[in-house]
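A protein chain is absent from this complex, but the other protein chains hold their places.
So, chain A:
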Amino acid sequence: MSLEEAPGSLESDVTSMRFEDTELTLGLPGEGRSPAVIAGVKCSAKRGFVETVDLKLGSCSRAPSGGGDTHVNEAGAGKPPPAKAQVIGWPPVRSSRKKAINESCKYVKVAVDGAPYLRKVNLGVYSNYHDLMKDLENLFTCCIIREYQLISLSLICIHLNRKADREESKVMDAVKGMEYVPTYEDKDGDWMLVGDVPWKMFIESCKRIRLMKSSEAAVLAPKASLKCSGTC
(Lines give C-alpha, C1' and ligand atoms only; values in the text may rest on other atoms or scores of the structure.)
Protein backbone atom coordinates (compact mmCIF):
# COMPACT_ATOMS: atom_id res chain seq x y z
CA MET A 1 0.00 0.00 0.00
CA SER A 2 1.53 3.27 -0.95
CA LEU A 3 1.61 6.20 1.37
CA GLU A 4 -0.81 8.94 0.71
CA GLU A 5 1.41 11.84 1.43
CA ALA A 6 0.89 15.17 -0.13
CA PRO A 7 3.49 15.75 -2.79
CA GLY A 8 6.43 17.82 -1.72
CA SER A 9 6.99 21.21 -3.19
CA LEU A 10 8.26 21.30 -6.69
CA GLU A 11 11.88 21.92 -5.94
CA SER A 12 13.93 22.84 -8.90
CA ASP A 13 17.08 23.00 -6.87
CA VAL A 14 17.57 19.25 -6.78
CA THR A 15 20.61 19.63 -8.96
CA SER A 16 21.74 22.93 -7.51
CA MET A 17 21.96 21.44 -4.03
CA ARG A 18 24.44 18.90 -5.25
CA PHE A 19 27.68 20.80 -5.20
CA GLU A 20 27.56 22.73 -1.96
CA ASP A 21 26.12 19.93 0.07
CA THR A 22 28.59 17.29 -0.97
CA GLU A 23 31.57 19.61 -0.97
CA LEU A 24 34.19 18.50 1.45
CA THR A 25 35.10 21.23 3.83
CA LEU A 26 37.22 21.65 6.87
CA GLY A 27 34.59 23.08 9.08
CA LEU A 28 34.53 22.11 12.74
CA PRO A 29 31.63 20.01 13.92
CA GLY A 30 28.73 22.12 14.98
CA GLU A 31 28.75 24.56 12.10
CA GLY A 32 26.13 25.04 9.50
CA ARG A 33 26.95 24.31 5.92
CA SER A 34 24.97 26.79 4.01
CA PRO A 35 24.60 30.42 4.94
CA ALA A 36 20.84 30.05 4.70
CA VAL A 37 20.87 27.79 7.69
CA ILE A 38 21.94 30.55 9.98
CA ALA A 39 19.87 28.91 12.62
CA GLY A 40 23.09 27.69 14.12
CA VAL A 41 21.11 26.65 17.09
CA LYS A 42 19.99 23.75 15.01
CA CYS A 43 23.36 22.42 14.00
CA SER A 44 25.42 23.24 16.99
CA ALA A 45 25.77 21.10 20.02
CA LYS A 46 24.64 23.97 22.21
CA ARG A 47 21.08 23.87 21.11
CA GLY A 48 19.96 24.40 24.64
CA PHE A 49 21.95 27.56 25.09
CA VAL A 50 19.62 30.43 25.59
CA GLU A 51 20.10 34.09 25.32
CA THR A 52 17.44 36.69 25.36
CA VAL A 53 17.98 38.84 22.34
CA ASP A 54 17.69 42.57 22.65
CA LEU A 55 15.22 42.91 19.88
CA LYS A 56 15.20 46.67 19.81
CA LEU A 57 18.76 46.75 18.67
CA GLY A 58 17.92 44.05 16.22
CA SER A 59 21.09 42.12 16.78
CA CYS A 60 22.74 40.05 19.37
CA SER A 61 26.26 40.08 20.60
CA ARG A 62 27.40 37.31 18.33
CA ALA A 63 26.40 38.25 14.83
CA PRO A 64 27.30 35.51 12.40
CA SER A 65 29.99 36.22 9.83
CA GLY A 66 29.41 37.01 6.19
CA GLY A 67 27.32 34.76 4.03
CA GLY A 68 29.69 32.90 1.79
CA ASP A 69 32.19 31.85 4.37
CA THR A 70 30.89 28.74 5.98
CA HIS A 71 33.88 27.42 7.82
CA VAL A 72 34.79 30.21 10.16
CA ASN A 73 34.79 29.16 13.76
CA GLU A 74 31.86 31.07 15.14
CA ALA A 75 33.17 31.36 18.68
CA GLY A 76 32.17 27.79 19.28
CA ALA A 77 28.92 28.11 21.13
CA GLY A 78 25.47 28.37 19.65
CA LYS A 79 25.27 31.34 17.36
CA PRO A 80 21.84 32.82 17.72
CA PRO A 81 21.12 34.98 14.71
CA PRO A 82 19.43 38.33 15.17
CA ALA A 83 15.81 38.05 16.18
CA LYS A 84 15.75 34.30 15.71
CA ALA A 85 17.51 33.30 18.90
CA GLN A 86 16.10 30.46 20.84
CA VAL A 87 14.70 32.30 23.79
CA ILE A 88 13.95 30.43 26.97
CA GLY A 89 10.34 29.46 27.27
CA TRP A 90 9.44 30.72 23.80
CA PRO A 91 7.33 29.88 21.89
CA PRO A 92 5.13 29.01 24.85
CA VAL A 93 4.69 25.29 24.33
CA ARG A 94 4.74 23.00 27.36
CA SER A 95 7.85 20.83 27.54
CA SER A 96 5.86 17.63 27.77
CA ARG A 97 4.11 18.53 24.54
CA LYS A 98 7.37 19.50 22.84
CA LYS A 99 8.93 16.21 23.87
CA ALA A 100 6.00 14.16 22.70
CA ILE A 101 5.84 15.93 19.36
CA ASN A 102 9.59 15.66 18.86
CA GLU A 103 9.36 11.95 19.29
CA SER A 104 6.64 11.49 16.75
CA CYS A 105 7.48 14.19 14.28
CA LYS A 106 10.83 14.06 12.57
CA TYR A 107 10.17 15.25 9.08
CA VAL A 108 13.12 15.18 6.74
CA LYS A 109 13.35 15.96 3.07
CA VAL A 110 14.20 13.13 0.74
CA ALA A 111 15.84 13.77 -2.60
CA VAL A 112 16.52 11.24 -5.30
CA ASP A 113 18.94 12.19 -8.00
CA GLY A 114 16.99 12.54 -11.20
CA ALA A 115 13.60 12.98 -9.60
CA PRO A 116 11.89 16.29 -10.40
CA TYR A 117 10.84 17.07 -6.82
CA LEU A 118 11.66 16.21 -3.24
CA ARG A 119 9.48 14.35 -0.78
CA LYS A 120 9.19 14.52 2.95
CA VAL A 121 9.07 11.56 5.28
CA ASN A 122 8.45 11.41 8.98
CA LEU A 123 11.22 9.29 10.45
CA GLY A 124 9.23 8.97 13.65
CA VAL A 125 6.86 6.44 12.14
CA TYR A 126 9.54 3.89 11.31
CA SER A 127 11.31 1.55 13.66
CA ASN A 128 14.10 0.29 11.44
CA TYR A 129 16.02 0.91 8.23
CA HIS A 130 14.09 -1.71 6.30
CA ASP A 131 10.72 0.00 6.76
CA LEU A 132 12.20 3.35 5.83
CA MET A 133 13.83 2.08 2.65
CA LYS A 134 10.67 0.27 1.65
CA ASP A 135 8.64 3.46 1.97
CA LEU A 136 11.22 5.46 0.09
CA GLU A 137 10.98 2.98 -2.70
CA ASN A 138 7.21 3.41 -2.75
CA LEU A 139 7.48 7.16 -2.68
CA PHE A 140 9.63 7.38 -5.69
CA THR A 141 7.81 4.92 -7.92
CA CYS A 142 5.66 7.82 -8.89
CA CYS A 143 8.65 9.65 -10.28
CA ILE A 144 9.90 9.06 -13.75
CA ILE A 145 12.97 6.96 -13.11
CA ARG A 146 14.18 4.06 -15.10
CA GLU A 147 13.30 0.52 -14.13
CA TYR A 148 16.70 -0.69 -13.23
CA GLN A 149 17.02 2.16 -10.82
CA LEU A 150 13.95 0.83 -9.02
CA ILE A 151 15.50 -2.57 -8.87
CA SER A 152 18.60 -1.18 -7.28
CA LEU A 153 16.53 0.43 -4.55
CA SER A 154 14.82 -2.88 -3.85
CA LEU A 155 18.12 -4.64 -3.69
CA ILE A 156 19.31 -2.16 -1.12
CA CYS A 157 16.22 -2.97 0.92
CA ILE A 158 16.73 -6.68 0.69
CA HIS A 159 20.33 -6.37 1.65
CA LEU A 160 19.55 -4.22 4.64
CA ASN A 161 16.95 -6.68 5.77
CA ARG A 162 19.07 -9.78 5.59
CA LYS A 163 21.72 -9.31 8.17
CA ALA A 164 20.92 -6.65 10.68
CA ASP A 165 24.32 -6.74 12.27
CA ARG A 166 26.33 -6.37 9.13
CA GLU A 167 24.52 -3.54 7.54
CA GLU A 168 27.66 -1.72 6.64
CA SER A 169 29.01 -4.45 4.41
CA LYS A 170 25.78 -5.13 2.64
CA VAL A 171 25.26 -1.53 1.80
CA MET A 172 28.72 -1.69 0.33
CA ASP A 173 27.63 -4.70 -1.71
CA ALA A 174 24.66 -2.75 -2.80
CA VAL A 175 26.88 0.15 -3.70
CA LYS A 176 29.17 -1.80 -5.94
CA GLY A 177 26.93 -2.44 -8.90
CA MET A 178 23.95 -0.30 -8.06
CA GLU A 179 22.64 2.99 -9.22
CA TYR A 180 21.68 4.51 -5.90
CA VAL A 181 23.35 4.94 -2.59
CA PRO A 182 21.24 6.05 0.35
CA THR A 183 22.94 8.90 2.12
CA TYR A 184 21.91 11.42 4.74
CA GLU A 185 23.07 14.70 6.13
CA ASP A 186 23.67 14.52 9.85
CA LYS A 187 23.56 17.14 12.57
CA ASP A 188 27.14 18.14 11.91
CA GLY A 189 26.36 18.80 8.27
CA ASP A 190 28.29 15.81 7.00
CA TRP A 191 26.93 13.45 4.38
CA MET A 192 26.91 9.90 5.68
CA LEU A 193 26.01 6.50 4.37
CA VAL A 194 22.65 5.27 5.60
CA GLY A 195 22.93 2.18 7.76
CA ASP A 196 26.17 2.78 9.61
CA VAL A 197 24.75 3.68 12.98
CA PRO A 198 21.98 2.15 15.08
CA TRP A 199 18.51 3.19 14.01
CA LYS A 200 17.77 5.36 17.03
CA MET A 201 20.99 7.26 16.57
CA PHE A 202 20.19 7.69 12.93
CA ILE A 203 16.82 9.33 13.47
CA GLU A 204 18.28 11.63 16.10
CA SER A 205 20.93 12.93 13.77
CA CYS A 206 19.40 12.71 10.32
CA LYS A 207 18.42 16.05 8.82
CA ARG A 208 17.77 15.09 5.25
CA ILE A 209 18.15 12.10 2.99
CA ARG A 210 19.52 11.83 -0.49
CA LEU A 211 19.52 8.82 -2.69
CA MET A 212 22.68 9.53 -4.52
CA LYS A 213 23.71 8.22 -7.89
CA SER A 214 26.56 5.85 -7.21
CA SER A 215 28.78 7.63 -9.71
CA GLU A 216 28.70 10.62 -7.40
CA ALA A 217 29.01 8.37 -4.40
CA ALA A 218 32.57 7.72 -5.45
CA VAL A 219 33.34 10.57 -3.07
CA LEU A 220 31.89 8.60 -0.17
CA ALA A 221 32.88 5.13 -1.29
CA PRO A 222 36.60 5.35 -0.49
CA LYS A 223 35.77 6.50 3.05
CA ALA A 224 33.17 3.80 3.39
CA SER A 225 35.48 1.09 2.21
CA LEU A 226 38.09 2.21 4.71
CA LYS A 227 35.57 1.87 7.51
CA CYS A 228 34.41 -1.43 6.12
CA SER A 229 37.79 -3.06 5.89
CA GLY A 230 37.64 -4.14 9.51
CA THR A 231 34.34 -5.89 9.24
CA CYS A 232 34.07 -7.20 5.70
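Note that a contact is a pair of C-beta atoms (placed from the backbone, for glycine too) under 8 Å apart; a residue touches a chain by one contact, two chains touch by 3 or more; residues count from 1.
To be clear about the criterion, contacts and distances are computed from a predicted model.
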Protein name (UniProt record) of the chain left out of view, among "DNA primase", "Aldehyde dehydrogenase domain-containing protein", "Serine/threonine-protein phosphatase with EF-hands" or "Protein TRANSPORT INHIBITOR RESPONSE 1": "Protein TRANSPORT INHIBITOR RESPONSE 1"
Interface with the unshown chain - residue positions in chain A: 1, 3-6, 36-37, 39, 41-42, 52-53, 55, 83-84, 86-98, 100-101, 104-105, 107, 109, 122, 124-125, 207
